[in-house]
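Sharing a structure with you now.
Only one protein chain is missing; all other protein chains are in place.
When the chains are written out, they are named A and B in that same order, and each has its own residue count from 1.
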Amino acid sequence: MIEKMDQIFVSLLHWLISFLPAFLQPFVGVVICVAVIVCLYPALFALAVLLERKGLGRMQNRYGPNRVGPFGILQPIADGVKSLTKEDIVPLSADAVVHFLAPVVLVVAVFMGFAVLPMGRNMVLVDMDAGLLFYFAMSATTELSVFMAGWSSRNKYSLLGAMRAVAQMISYEVPLLMSSVAVVMITGSLSLTKIVAAQDSYTGIFPHWYIFTPWGFAGFVMYAIATTAETNRSPFDLPEGESELVAGYHTEYSGFKFALFFLGEYVAMFSISGLGTTLFLGGWSAPFSFLTWVPSWIWFFSKIMLSICVFIWVRGTLPRLRQDQLMNFAWKFVLPMTLLNLFVAALWHFLGEGWQRWVFCSAILVVAYVAMGLVEMRSDHFGPRKYRYAE
Amino acid sequence: MSVVFYILAAMTIAGGLAAMLLKNTVHCALAVTVAFSGLAFLFLELDAQFAGFAQILVYVGAVAILVVFAILLTRGSETPKDSVYSKNWLAGLVIAAGVFAVLGWAVLQSAAVLPHETATPTVTVLDIGNALMTRYVLPLEIVALLLTVAMIGAVIVALHEKTEAQ
Partner (left out) sequence: MLGEGILKGLAETAKNFFGSYFSKERLTTVEYPEQRIAPIEATRDFPFLVYDEENRDGGGPEWEAGLRCVACQICEKECPPKCIYIEKSKDKKLDYLGKAQYYPARFDIDISVCMSCQICVEVCPFESIKMDTKFEMSTTDRFGGLILDREHLAKSNTYYHKIHPTEAAAVDAHLAAEKVKADAKAKAAADAAEAKAAAASAVKPAVKPAEGAA
């Protein structure tokens, strides 16, 4: 029975395609899976938008939207109708083809990333050998679309926002990849299904998730910082900072194209938190060994929604980082820590089982964190500001 | 030579041609990105997963952005005053044909020498990693050194500008 609930979607898929002749079966199976992904994640996006507005509201001592349905549940529908019926304004001097293609490229690249995420036991769309690499390749393509959007609007502010966004995304790609490489190193494979399978065992009741190891915890923290910056999310949302650049690179977009950008941003958040859960939080495995009767896909989606809640929580708490502070943080703090994390992960592997490796690795990481924090991130620049070009 | 190959080859060639023929430089950069992705799909069609994804990650994700930044930060984004086609197009065509002939001859010669394998060996990322660490470790280290030198050089050039500006 537990098995059946766990594999319910897989069996459903097999039952559906059993009506077709054999040569059509794989093709139609894939099409059905793709259709499910393309319908499910925008639905989750609607939920996330509502959750964000109500959650942020409560954190800011106010109600969120509560007029549209009971407790504002129908607000996403109202938002959808609004974005579909708004006039699609394209500036006269804008580059029409590139302006049109930018949101399309973004949404396509973002949805491609879901092809390798294991959403449950045996529930991967494509089980690739180099799955992680494919994922990062797709997320690199989103930067191109951000640039296309900013440039094609022929608007100084959009271009500025796009340049900032691309610079930020490129700078944080490196810590993102490096913190994932530690996981790959310990698992020995780039395939996401193997990474989840390696975390699916338990000692006593505690799981073997990578976040419960010193290098995994440090890696997860840096992965979280890098993903917040990759998806242009507060506190790294200077490119779309509403008080600075109107709306940054999507200033000139209205109506449905803007909704596509918004959708792309949130679905990218889902996708990258999905990757984070796969790499560090054990993917679809249960947190305690007595909870394995709950279906695996429930765990995966709960972990994703938990990550989204943490994103919203951090957005409601922290002020925005300035561009140079952001860059400093990436290159001077996060990157050295990820490199050290790689070293510590290797040390963990080679020290073998026992309490020594816990103590050693934790000690190295804590000392490095404190030292780097006290040395690199001190702000002794109080005093009159020095301007680089204005003198 | 399957249909997929022809489609991908057409996409790559179209991207390359567009990169050459379009007037707006940023459009050319985007067209060359299409050519890069065409190449990546060709790698994937040949079952070289690592090469294909690395091509997307590096070329489309980084090099294309770099090219675009370079165009924007210099004056390349303005429409050119004189025509895109140069006056010496005949000489250019002859040289390009010559280069293509040499490369084609080299490839065909080496194809004759390669043993005919019935089954393509599957090269996993593990094999690539092993080879990089054992047989090709020296080129790896040299490339790493080269990248470090390039980065230091970039920092020094920027630093020099800053002190000059001050």
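We take it that contacts are C-beta pairs under 8 Å (C-beta built on N, C-alpha and C of every residue); 3 or more make two chains touch, one makes a residue touch a chain.
Keep in mind that what you see is a predicted model, and the values were worked out from it rather than measured.
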Shown chains that the omitted chain touches within the full complex: A
Which of A:27, A:206, A:288 or A:313 sits in contact with the chain that's absent? A:313
Given the contact definition stated above, which residue among A:55, A:118 or A:295 touches the chain not shown here? A:55
Considering the whole complex, not just the chains shown, which residues of chain A touch the missing one? 55, 58-63, 66, 313-314, 316-318, 369-370, 373-374, 377-378
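What we mean here is this: only the chains that are shown with their structure count from here on.
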Taking the mean of the CA coordinates per chain, how far is chain A from chain B in Å? 29
Per the contact definition, I'd like the list of chain A residues that touch chain B in the complex. 95, 98, 128-130, 133-134, 136-138, 140-141, 143-144, 147-148, 151, 159, 163, 166, 170, 173, 188-190, 388-389, 391
Residues of chain B touching chain A in their complex? 24, 26-27, 30, 33, 49-50, 53-54, 56-57, 60-62, 64-65, 68-69, 72, 124-126, 162, 165-166
